[in-house]
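All protein chains of the complex are present and in place, except for one that has been dropped.
Take a look at chain A:
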Amino acid sequence: MRRLPRNPAGLLGAGIVALLVLLALFGPPLWADAAARINPREISQGSSAAHLLGTDALGRDLLARTLTATRLTLGLALLATLIGTATGILLGTLPQVLPRRAGRAVIAAVDLLVAFPALLLAMFTAVVAGLDAQGAVLGIGAALAPAFARLTHTMTASVAGADYIAAARMLGVPRHRVLTRHVLPNIAEPLILNTAQAMGGALLGLSAMSFLGMGVQAPAYDWGRLLNEAFGHVYVTPSAVVAPALAVTLAGLGFMLLGDSFARAAAHTRAPAGGPAAAPAAVPAPDEPAPDTVLEVRDLTVAFPGGTTPVRQVSLTVRAGEILGLVGESGSGKSMTAAAIGQLVPHPGRTGSARIRLGGVDLDGLTASERRRLLGSSLAMVFQDPTSALNPALRVGGQLAEVATLHGGATRTEARDRAVERLDRVRIRHPADTARRHPHELSGGMRQRAVIAMGLMNTPRLIIADEPTTALDVTVQREVLRVLREAVDETRAGALFISHDIAVVGEVCDRIAVMYAGRVVEELPAGALHQARHPYTRALVGSLPDMDTDRSRPLTTIPGRQPAPGDVGEGCAFADRCALATARCATRPELRTRTGTHSVACWEVK
């Protein structure tokens, strides 16, 4: 047992099941006599000192009978589970061995059977096989089999695609041998883990059958049979149903808890660790922005509990009509910076910043509803994956229109017209028609443009585009970039364009901020990209192939890796990978203005 349950519920389930097994082993020798003793003077009694849970219609002790019945109940359930799982596994693996057509027929049959409720299959089988314990066991076994066959088939099919199976096939290993040597061992564990749940299902099913009089018959008795007998007198001695009913409930719960915790153990191996940590305080830096500044961020820091700080004291300014590119490798904190500006940092992250001003308004100075109104009307966001950014259940037009009705105060007709107009503006053909469609009817490029159109519904001051072209193919990328550029030029909004692709950024942006390990290391005009000074930016630019690149030599790469947000040290984070690094780099260089609009955080470059 590699996967003993560790959570309290799983332990409780294991405890209950262990108790049941003990009762099944030792119950009958201890209480079978008391359970069989007929006492005409104590018929159908309630609870008393001699009979804790009362007696049945023949004066037999109900507690002793319930405890004794554990063995038969569990035994029959085990038998039914074995029959069900064996049949199921056989049916589920048959398609692997049989000729293709026959295999399909088996799958179709299983699909058909799975649709039928278990009890119906059990009753059908019991009618055929007889109204006794044997019939009920066969019935419940038959009822369990289809689900197991489906499970086995699904897992077999998923394993069958693995490379090692393909290799075995190529080597000419016969199919039944591939099945027993390669497939079954790989799916054995989940199958076994599922048996705990199946056992619970079998126990409940058998009890139901016996309760209805289709299972165990007198003089034998399982819990279901006890329930059946007690139910016959329920108006006279209602308390008699309590003991067997509790036993069935307890067993059902026990197997469920155990099965659940097995399933959970199989699903994921470790729980995330970490406790709360205070967001680091930031020191305000005083200086007033230029009047046409749409976004001003000062000393923005995002921290997560456990010491991870993906964004460290980032300061950015975006002016009206300008696109600021934010470049960096994955993990450099660029997307988190965008999320923090949009106040969308995922829980449990904390934002600490001296100031975020959007259109000249300080976000910290607003109440929650004022902030929502401001962000809703003046900030537009475009995310990376257009296939998932639109709500699949709603029509495109409606998703656009709601921005205008909710934040812009437009009527429904106005909003709809505006949605069509905006779709047209982002160069979507047949905009009225498209507005009536669902997102899945649009191509990726159309969807991304629809998202941009959504951002343009109210006149935004700032557009944040987080890797808007990464998920698109190259020809569509250009289209989206052009639409973004046009939108900025027309609306005089500012844009923050986030990308890992320095070539794209250089093309579409006016200015560029390069991020590394949570900090901005260089900020420069896009036209000056080839005069970049920071060694990291130079390496990024240098890794780009252009027309003059010597194709016979490998492309330049940057040796080493960016440190994870959790273990950024005191000094310059790039020092480990930097050819210019010296002892000074153990102290972190500040971002300093070199010429006009060009700032660099490096000791070694001028």
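We adopt the following convention: contacts are C-beta pairs under 8 Å (C-beta built on N, C-alpha and C of every residue); 3 or more make two chains touch, one makes a residue touch a chain; residues count from 1.
Operating definition for what follows: contacts and distances are computed from a predicted model.
Asker: Just to verify: the chain that's not displayed, which of "ABC transporter permease", "Cysteine desulfurase IscS", "ABC-2 type transport system ATP-binding protein" or "Protein translocase subunit SecD" does UniProt list as its protein name?
Answerer: "ABC transporter permease"
Asker: For the chain left out of this view, which of A:Ile38, A:Ala86, A:Leu112 or A:Ala564 touches it?
Answerer: Touches the omitted chain: A:Leu112.
Asker: For the chain that's not shown, point to the residue among A:Ser330, A:Ser443 or A:Thr595 touching it.
Answerer: A:Ser443
Asker: Considering the whole complex, which of A:Ser48, A:Thr154, A:Ser330 or A:Ser388 touches the chain not shown?
Answerer: Answer from the full complex: A:Ser388 touches the omitted chain.
Asker: Looking at the full complex, which residue from A:Pro40, A:Pro346 or A:Gly596 touches the chain that isn't shown here?
Answerer: Looking across A:Pro40, A:Pro346 or A:Gly596, the contact with the absent chain belongs to A:Pro346.
Asker: Even though one chain is hidden, which residues of chain A still touch it in the full complex?
Answerer: Residues 9, 112, 115-120, 123-124, 126-128, 131, 200, 204, 207-208, 211-214, 227, 231, 234-235, 238, 241-242, 245, 248-249, 252-253, 255-257, 260, 272, 342, 344, 346-348, 372-373, 375-376, 379-381, 383-385, 388-394, 402-403, 406-407, 427, 429-430, 433-434, 437-438, 440-446, 451, 454, 472-473, 475-476, 479 of chain A touch the chain that is not shown.
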